[in-house]
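Left out: one protein chain. Kept in place: all the others.
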Amino acid sequence: MNADATPHVLYRHELEPRWRDLDAFNHVNNSNFLTYLEEARIQWFASLRKPWVTEAFAPLLAAVHINYKRPVPYPSRLAVELFAEKVGTTSVTLGHRITDAATGELHADGHVVMVWIDRASGKPVALPESIREFTEPPSGP
Amino acid sequence: MNADATPHVLYRHELEPRWRDLDAFNHVNNSNFLTYLEEARIQWFASLRKPWVTEAFAPLLAAVHINYKRPVPYPSRLAVELFAEKVGTTSVTLGHRITDAATGELHADGHVVMVWIDRASGKPVALPESIREFTEPPSGP
Amino acid sequence: MNADATPHVLYRHELEPRWRDLDAFNHVNNSNFLTYLEEARIQWFASLRKPWVTEAFAPLLAAVHINYKRPVPYPSRLAVELFAEKVGTTSVTLGHRITDAATGELHADGHVVMVWIDRASGKPVALPESIREFTEPPSGP
Partner (left out) sequence: MNADATPHVLYRHELEPRWRDLDAFNHVNNSNFLTYLEEARIQWFASLRKPWVTEAFAPLLAAVHINYKRPVPYPSRLAVELFAEKVGTTSVTLGHRITDAATGELHADGHVVMVWIDRASGKPVALPESIREFTEPPSGP
């Protein structure tokens, strides 16, 4: 990633893998990367201090892409960073990077596409205001 | 997916989500889809009856892409189907589909890129013979 | 366990461990036994075809005891059996056994204590009728 092109970090969350995240190959299992990303997203949503899940609507993952670059050791401390890659009317594409919290070494990158749905109908609804506000680039000069 | 273009199914594995796979939104959590795909791959590897993991080498996920099409209900019975999308020297791209085992309704599709690594050095090695044999298209007349 | 003393089996559920249930010691992890027991309980509750969780009340584990007798291999097929050990006004003690579904070899036994709580107050409530009916021994001649 070109430093000049590095998008603005929306949120950075640090967490520690658990021994149980290791699988029989003694690696942090590939599915746990999704859990680490989810944890960062949820903590980010909560940090916005505006509704992101209600009786009426809830977020849903529409797609995920992860490039596994380097196995995650145990014990370790990771940083999960989220970026706004694309903001639409009913969906947002969040880039992500999982790095070693101390060295910045890259373990994985990629992105997810999120939508918000009406919990009764299951249909997509407009992005919550809080998500739109924080992911949209500031308007020009 | 055009029926004409449907690739050959390498393996089909049926499994049942567990109640614990549900998250606080009462949906099967997005990370479990990776576990279902992994289960199908491991059962497929085992079915080949040739070495796919040894003291010397082991498979590793290089990338994953999942499109979440429809939430998975609990209880339910799923079918995970694997396809060979691309076979390289040191990597194989496996397409996947997760459907309702009875109705065929699509819950998710996508693909993974797998490599095999030397467990000591962490470097990629040639695909195991068993994987190459079963994923390569038969040569023509 | 003396055959004469074997309590009545309330429910028997068969399930298959997943590769992801293995931990870095290449054993099915101890925490998964709780998930297997939970799966059997949930399937049992559902089989009673009367409310066991509503807007008003929900089950909660008050205590668990597991004796790990023999590691669970992968792949394998397990049977989880549930027994009524003690039925109180607001709690029920369910015995459990996890065995190999084919050979009957014992992997784990023990029991859980379950209560039902008022979801608003968090206070214990009387056992749902369906649970009481099915766990109480039939009255004598």
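Order as written gives the chain letters A, B and C; numbering starts at 1 within each chain.
Convention: a residue touches a chain if its C-beta (ideal position, glycine included) is under 8 Å from a C-beta of that chain, and two chains touch if they have at least 3 such contacts.
The shown structure was predicted, so the numbers you read here are calculated from the model rather than taken from an experiment.
Asks: Pick out which of A:20, A:69, A:119 or A:132 touches the chain that's been left out of the picture.
Replies: Residue touching the absent chain, from the options given: A:20.
Asks: Which of A:42, A:87 or A:125 sits in contact with the chain that's absent?
Replies: The missing chain is touched by A:42.
Asks: Can you tell me which of C:66, C:87, C:106 or C:125 touches the chain that was removed from the display?
Replies: C:66
Asks: Check each of C:35, C:76, C:90 or C:130 against the chain that is not shown and name the one that touches it.
Replies: Considering all chains, including the one not shown, the answer is C:35.
Asks: Extract the touching residues of subunit C with respect to the undisplayed chain.
Replies: Residues 25, 27, 29-32, 34-35, 38, 53, 58, 60-68, 71, 110, 122 of subunit C touch the chain absent from view.
Asks: In the whole complex, what residues of subunit A lie against the chain that is missing from view?
Replies: Looking at subunit A, the ones touching the missing chain are residues 15-16, 18-20, 35, 38-39, 42-43, 46, 75.
Asks: What is the set of subunit B residues that contact the non-displayed chain in the whole complex?
Replies: 19-20, 22-24, 26, 29, 31
In this section, only the chains that are shown with their structure count from here on.
Asks: Validating interface symmetry: for the copies subunit A and subunit B, is the fraction of residue numbers used by both over half? Same or different.
Replies: Same-residue interface.
Asks: How big is the gap, in whole Å, between where the Cα atoms of subunit B centre and where those of subunit C centre?
Replies: For subunit B versus subunit C, the centre distance works out to 32 Å.
Asks: For subunit A versus subunit C, what separation do you get between their C-alpha means, in angstrom?
Replies: 36
Asks: Distance-wise, how many Å sit between the C-alpha centres of subunit A and subunit B, to the nearest whole number?
Replies: Averaging C-alpha atoms per chain gives centres 23 Å apart.
Asks: Where in subunit A do residues touch at least two different other chains?
Replies: Answer for subunit A, listing residues that touch two or more other chains: 29, 31.
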